[in-house]
Structure formats: C-alpha cells, structure tokens
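Here's a slice of the assembly, chains where they normally sit.
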Amino acid sequence: MSDNVYAVSKVVGTSSKSIEDAIENAISTAGKTVKNMDWFEVVETRGFIDEGKVRYYQVSLEIGFRYEK
Amino acid sequence: MSDNVYAVSKVVGTSSKSIEDAIENAISTAGKTVKNMDWFEVVETRGFIDEGKVRYYQVSLEIGFRYEK
Amino acid sequence: MSDNVYAVSKVVGTSSKSIEDAIENAISTAGKTVKNMDWFEVVETRGFIDEGKVRYYQVSLEIGFRYEK
Amino acid sequence: MSDNVYAVSKVVGTSSKSIEDAIENAISTAGKTVKNMDWFEVVETRGFIDEGKVRYYQVSLEIGFRYEK
C-alpha cells in the first residue's frame, strides 16, 4: 500500500473444496472486470449443507484495488 | 445461492410510507443498472423527522447479484 | 420478565408480505414445539429478490421462553 | 443536516400494530418535551409475545435534534 487511492468492492466466492479455494474463485472472477487488485479481507464465512455434508463454502471478501492514475 | 460468484453493492432506499417500501425502492432503482440480483441484507434503518412525524424512512441494504458467466 | 430462568432460541421466519408477517410466522412455528414464549429480539433482516422485487423477507429472531418450574 | 450542533436521545416506542407505528409513537412522545427533531436511527427491534403472537413491538431509536441557537 502506498500513496494511492483505493476502492473497495465486496465479492462472495463459492467452492465445494475449501475456504481458500472460495477466496481464489472470488478474486479471479472479480479480476475479469477490475484491475490492480491489491489486498482482501475476509468478512464472512458461510456455507450450504446437503445430506449432512458441506456442499459449498461461501466466503465474503472486501477487495481493495488502486484507482488508475 | 449456488456455485456462482456474487458481487455485493450497498444501496440506500427512501420512502415516506414504510420500511418495506424503502427496501423495494432501493431494489427497483438498483435493478436499472444491475442484473441478476439475488438477495439483500438490511444494514441500517434511519429516517428523517418533520414536525414531529416520520417524513422518510431510509433503509441501507447490501444487495447480492451474480456475476454473469 | 420476573425471577425465572429463560432459554433463548434463534429462529428465522419468512414472508412474502412484510417484516412483521415474517416475525409472526417465526413465532407461530416456534410455538408448536416450545411453550411459554415471552419476548423476541430481531437480530438480522434479509430477503430474496426475484425479477427485481422482494420475493421473501427473512427475519432472524432470538426468542426467549421460560423454563417450566 | 447543516452546520448546527445536535443532541441525540435514545427513546423506545411500543406498538401492538407495526414497527413503523412503534417508531411514530416514540417520536411523537419525545416531541412533547424536545423540539427541532431532525432524524432518527433504529438501534434495536424487540417485542413481547403473548399466547404465541406478538403483543408489542418495541423499537429503540436514537433521535437527533438541533440545539436552539
């Protein structure tokens, strides 16, 4: 983080595999429309259950990205 | 909610009628620029007072919508 | 509230009509298995969106009920 | 809101009818002793249950009012 201005977007990623995989999915999907992503913060970890097992993890992130100069 | 990635936008709707009406106004205005809205969460309920009566309810929502694949 | 001991259960009610109706649905369903309900507190108000309109309100309550003596 | 100084009071209104009615009751009662009320924020929504139905909604508000100049 330097002397730039950042915008922060909230994105929710899902994965049937792991919390880390849900985070990566959120970031790679967000990266299709947003450039210069710099950091994230996990703000919520949820999931869906099917037949007594986790079917999806759902992880909400705030993602910070630099405004282009 | 399925295996998609969602973005979350914060929107504030107002109504002189009711909290539910302020929520509907926020969602229908947001729907003019955003597609695939799926869920919302109320994060703040405020209002303005005029001559000892509620003039407007102001309800802040986080609205989740699916990224287009 | 008097000198009793209370248990607190968390219940989520839904309604397509209003926030108050979702609260009533939560309480009347909980009342089928729990007796002596005394008070509630709203802890979260969410909802689902369909074609740009609220389809369901989802209201999470904590419901307090007296332990039978 | 302009360049005034505001005081903020916490008031709890009740109503057997609706959340909005409890808010109006809180504001109109507060208005008997306080002038220049400008805005409110809902800080807690609770209620009492009688025979499996909501008997009262209890809504806690913070009400902002301008100091007289």
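By letter and in written order, the chains are A, B, C and D; residue numbering begins at 1 in each of them.
Criterion: contacts are C-beta pairs under 8 Å (C-beta built on N, C-alpha and C of every residue); 3 or more make two chains touch, one makes a residue touch a chain.
All values reported here derive from a predicted model rather than from experimental measurement.
**Student:** Starting from the 4 chains in place, I would like the total count of identical chains in the complete complex.
**Tutor:** 12
Note that only the chains that are shown with their structure count from here on.
**Student:** When the contact pairs of C-D are compared by residue number, which of B-D or A-B has over half in common?
**Tutor:** Answer for C-D: the repeating interface is B-D.
**Student:** For subunit B and subunit C, what's the span in angstrom between their mean Cα positions?
**Tutor:** Spacing between the chain centres: roughly 22 Å.
**Student:** Going by the contact rule already set, what residues in subunit C reach two or more other chains?
**Tutor:** Counting only residues that touch two or more other chains, subunit C contributes 19.
**Student:** Which pairs of chains touch each other?
**Tutor:** Chain pairs that touch: A-B, B-C, B-D, C-D.
**Student:** If we count contacts the way the header does, which residues on subunit B are in touch with subunit C in the complex?
**Tutor:** Within the complex, subunit B touches subunit C at residues 19-20, 23-24, 27-28, 31, 37-42, 63.
**Student:** Sort out for me which residues of subunit A touch subunit B in the complex.
**Tutor:** 9-16, 25-26, 29-30, 32, 48, 56, 58, 60
**Student:** Show which residues of subunit D lie in contact with subunit C when the two form their complex.
**Tutor:** 18-19, 44-49, 52-54, 57
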